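Written out below as structure tokens is the structure these notes cover.
With one protein chain withheld, the remaining protein chains of the complex are depicted in position.
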Amino acid sequence: MSKSIAREFAKGLWSEIPPFRLVLGLCPVLAVTMSVENGIGMGLATTFVLVGSNFLVSLLRNVIPPKIRIACFIIIIATFVTMVEFIMQAYVYPLYLKLGIFIPLIVVNCVVLGRAEAFACKNPILPSLADGLGMGLGFTLSLSLIGAFREVLGNGTFLGLQVFGDAFVPFGVMVKAPGAFVTLGLLLAFMNLVPVKK
Amino acid sequence: MKNIIQMVVVLTVLSGSSAGILAGIRVVTMEKIEYQQLKFQKEPAVRKIMEGSGMDPMAGRFKIDYQGRKLTIFPGEIDGEPMAAFETFGKGYSGDVGVMVGLSLSSGRIIGMGVTTHSETPGIGSKVKDSPTFVDQFKGEPVESGFKVRNDGGGVDAISGATITSRAVCVAVDEAGKVYGELKEQLLPTKIAAKDGSHE
Partner (left out) sequence: METYIVMAVSAIFVNNILLAQGLGSCPYLGTSKSMDTAIGMAMAVIFVLVMAGAATWIADHFLLKPCNIEFLRTLVFILIIASLVQFVEMFMKKSVPSLYAGLGIFLPLITTNCAVMGACLMNINEEYDFLTALINASFLGAGFGIALILFAGVRERIILNNVPEALTDTAIGLVTAGFISLAFMGFQGLG
């Protein structure tokens, strides 16, 4: 039993890591990963929502009538998203200002709804929690990685600290939308080179 | 039939408890959020207005009652002249536009102001914020003179494409004028009042 829970957790970090293996939830990936800090913040906010919604969906899985399950999932997810909004405003206000409308947009992140539909509504609470936590942390990892690439190349900094000397001219395009698409595409290709053990 | 009842019940209970929980969390975090907004949205505006003030406007802030609600006053003084800054609101398209107005308490003239936008989701704020020339029109004018945008027969040039917001700013400044007119005495920072001892 504990072995399978560990497996549910670990799969989110490598074999099914979103958004590389599961190509879902691209909007926040593309839109907010201008810097590592944004990546981590967005990733953790999404993790909170994922864990919360997976827990509640799994808890209520026998109560929710199948016909209206999507509507119920959406209510649950939106509740957690609004909670995150409050919490971020109360404790990390500058980050909240930077992420702006992308916090409410977690509600339409397909990773969250996807996990509720594909996993949590069919599995007991503990594996669902593990799944949510794993997926969330995997997502955070990916976002920070993309954020790191874009920040280092596009701004010459890492977490706000200068990494190159003055001679380095940042390619500004990396922190704009095209940089996001290209970075994600190339990282995805790189991930494809590394096979997943079945 | 039983299915439909179940659906309705589940949906109702779910949305009801969701709204309830959120309202609860809102109450718990409200004070914290208010402080954060004060620190990150209002403090820069206050600091800019009060540049060169002998006392710290954030540390000296206090609240007074105005028309049944609390108004936070940021006191300051330049060259011994007392000033106060506080935020008032005007109706914009969506909710209120907040304006931090800084006044000289002896002359009643505006010494500086900044748009703070209060209820809006930040990130994509209103255009007024990025337009210093608009805000500068108010500088040095007596706060009680009554402001109107040119379209309404006043003397304030509205920002193109943001007439309603510009109008909201005028309303907010007029509101500040009313506060000044009615509660002049209470705007004086308590520390200064206590120091010269004339308010026994």
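Letters A and B name the chains as they come in the text, with residue numbers starting at 1 for each one.
The rule is simple: a contact is a pair of C-beta atoms (placed from the backbone, for glycine too) under 8 Å apart; a residue touches a chain by one contact, two chains touch by 3 or more.
Quick caveat: nothing in here was measured; it's all calculated off a predicted structure.
The residue from A:I5, A:L60, A:C110 or A:I125 that touches the chain not shown here is A:C110. For the chain missing from the display, the contacting residue among A:V36, A:C121, A:L137 or A:L184 is A:L184, taking the whole complex into account. Checked against the full complex, the one of B:R26, B:K48, B:K148 or B:K178 touching the unshown chain is B:R26. The missing chain lies against chain A, touching residues 23-27, 29-31, 70-71, 74-75, 78-79, 81-82, 85-86, 101, 104-105, 107-110, 113, 173, 176-182, 184-186, 188-190, 192-193. Residues 15, 18-19, 22-23, 26, 92-95, 119-121, 123-124, 126, 161, 164-165 are the ones on chain B that touch the missing chain.
We adopt the following convention: only the chains that are shown with their structure count from here on.
Across the interface of their complex, chain A is touched by residues 3, 6-7, 10-11, 14-15, 18, 21-22, 25-26, 29, 32-33, 36-37, 39-40, 121-124 of chain B.
Interface residues of chain A, counted against chain B in their complex, comprise 63-65, 67-68, 71-72, 75-76, 78-79, 82-83, 86-87, 89-91, 93-94, 96-101, 104.
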